[in-house]
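The complex appears here minus one protein chain, its other protein chains still in place.
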């Protein structure tokens, strides 16, 4: 499992199980001299944290980040930023029923088979989405390091309910005004009701988070294999429960003709349309970058499910503990965090592209 | 542009512009002792090559691979496999019109801005899909190294025409029986006609390539950031013209409920359904892996388009040279190649996961 | 400063400044299933810790490791092992005199110039050798994961006093029997006296740590750029104060003739001599690996030295705080730790070399 790092020059390595001592990480390659607003970081953490509203899990998880290093007198020093978030108040007993049995569509079975009979089964252990808290820490720092680039994620789908507006007609200032994090207030209310109903059924539902990145300079992206959108896709697909990624025209673009799809230039190099999604040939062209991320329904449901144990015997399992009926409201800050990290990493990489930049 | 490598233990690095001296690459980390069938490699090249049928570009490109190293008496030696494919017969003059002007939705403008005024503009240079020939070479070798794993890509969409069958009802032996590479013969004929009509209009169209991987052992995939599907997504999104990736239930999965989506276990650890797409928690669970890759329409169309030149002056551009009206038939072997490389890389990585494997 | 990781499959990333909140690290890629003896880890820490004897710094540094993750019911789970060691009891005031002035032959000046005026100057911050405590943690785990391989470092030089014995005549069980960690008791006494005298003068002295690795299987090492000895050299040269590395015949070998230097084979593939130092063509040949690491004298001396401040004005500096008069006794476990990590990393890498190993 040597896959716990992401990024090349701005690199995050995370550790931790949901019910171990702590989760945390190391941010390596953060440039020196960034004045950090620690309250802003905590604010991002609060957007992700359980118990923040009526439609998310009511677990209480402490989300207080302790920074160990790399910050001095309020500024980044260029040295690695180590941090941890303690686990506490876990109801580990809630998980004794999964010690020897496998929850459907969870990682219990695959971890068991891959690593042998030594996994920390409590709460999913390493495969728990609690790990994403560390991403939000690093993303919050990346956001502060990015200059002139802003990242706006929002919920654009809950189950069958979809926000169909073009991305450039959306008022991002509305995203945080409701607990679903959908910038359309009416649709948000509909989504909220739907989630509540689903929860009442002991069920869960999937959804879509969309993201728009504004203010991206021209030139970010390293072809061939490290195209900017390939890095964004990789980052998004590494988030728990994600099943798909599309940017610009996406899957719909596959139905179009070239004469419809091509983005014609204005005299200043901007384009009249933006089906390219702000990236051409893997390199940002200065237009807004936008993409969608599909999340499956949470696998833990409050209904009886047939399953098996280690011996292959039939068992009946029912979700215990407190779980999200729909993951997308809390996924919004995670998507933003991953996007911010990728953008900062590629900003740093881009400094090496031209000889004149010496 | 330090992004020309992919893979961690089985690693491909490519080089080359479409109208330079040659394209090629280095495969590093190929295990020793694989008996290579060079004819099989050429066969894969032929599936990708231009001029193979009436619905692809009629360019003649030599696709003969010369191997420089790493193979001795027919077997891989464990040392790097260097290879090159010469460029020849390029009609470079076809491209003089784009020396100072930017084709819409191509990489001309972004390369110009990123690297300065030093790009090889001919045929798109490094951003040309000719680069993917090198991927097919490496993928063909990966296929031969994979033991018991088979990779089956096929065209599942051309513009609005879609193959809607469930993946496990598809007869992959039919894929190569038509020039579209769609395993449904009737639909293939429809797609073929559509592509021909589009070409007649001087236009192009997008499409979808789907892929099924069979025989995957349990345990491939390195959480957290290197989940198997994140690596597959990254690989696919690095292919020219790709706009989206989804695996398992994909974007549709985001509309479902957990009670519908969860894959219940059989006694032997297989699952009754496979909405997970063969991967749980980023690790293969032994079921078939399947995913879709969306391709935009080729940007070069045979119609006049308004554009600009370096000075920002208005110019009219028309596609010259010989181009594909639809890229997906030739993309099928490329998708397979990338998938095979990822699978082999993760097979090698997985050997390090357990202490008992010493 | 994105250089805080070492290793490819068994990878350590460290963080922390000497007078910040904590130092620590993440070990990624440790195979699952290793039963860890935590007391053994602490024992290694104690070999490195300040205040352990009369000839090392009398600073009191807490060296208690807190493990955050990756270990469950005493065994490694294959997930990343996060850990931290709190800093406490630092006499930060000891360092106020270096806030604006540069200590000769320290990293104060270069950090100031590289990162700008934001460094944590206290105790050298990130450049302090306190960072090496994290290496000892990871090395202690690597030692327990290595099967049949043992690593034996010892002091072979203190200033001009040298241990001249051939490495295979040394009794490693004697290394820990004296505070210098030189396995020759008489020479150790001489070295101890020399260090005490040097300290009385307010001075410091350099030295040499040698290391022998026994039980190495044939086949570790990845030519061309990742030769086993290149990785060992890199690892050793990354330790604070190291000025040189040689293995096998080393610098003396450069004076020899081929007819003297070649190691002739026995019938079983072992060699009659071992001037190769257990590595041929970058790959271990099953013989003992041995090498020497040269350490410069500690830069902090208790004597007045002319120096400059940020404004380039002349200042007089004198070492304050409690420092080592000679670093090599405490460097012994650090050299062992780095060697163990390299060997484990290459053991894991080697699993990917042959097709038969699937």
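We just call them A, B and C in the order they show up, numbering each chain from 1.
By our rule, a contact is a pair of C-beta atoms (placed from the backbone, for glycine too) under 8 Å apart; a residue touches a chain by one contact, two chains touch by 3 or more.
Everything numeric here is computed off the predicted structure, so don't read it as measured data.
Between the chain not shown and the residues C:44, C:263 or C:336, the one that touches is C:263. Touching the missing chain, out of C:127, C:144 or C:178, is residue C:127. Remark: the omitted chain is touched by one listed residue; of C:66, C:226 or C:288 this is C:226. The omitted chain makes contact with chain A at the following residues, 9, 29, 31-34, 76, 78-79, 145, 147, 347-349, 351-358. Residues of chain B in touch with the missing chain: 1-5, 9-11, 13-17, 20-26, 28-29, 32-33, 66-70, 72-73, 75-82, 84, 114-116, 118-120, 125-126.
Although one chain is hidden here, its contacts on chain C can still be listed: residues 1-6, 14, 102, 104-107, 109-111, 113-116, 126-127, 131, 157, 159-160, 198, 203-208, 218-219, 221-227, 229-231, 233-235, 237-238, 243-251, 253-269, 271, 275-277, 280-285, 292, 294-301, 303, 305-308, 312-314, 349-350, 352-354, 356.
Just so it is clear, only the chains that are shown with their structure count from here on.
Measuring from the average of all protein CA coordinates, the nearest chain centre is that of A. The interface with the largest number of contacting C-beta pairs joins chains A-B.
For the pair chain A and chain C, the distance between C-alpha centroids works out to 38 Å.
If you average the Cα atoms of chain B and of chain C, the two centres end up 45 Å apart. Chain contacts: chain C has residues 9, 29, 32-33, 76, 78 touching two or more partner chains.
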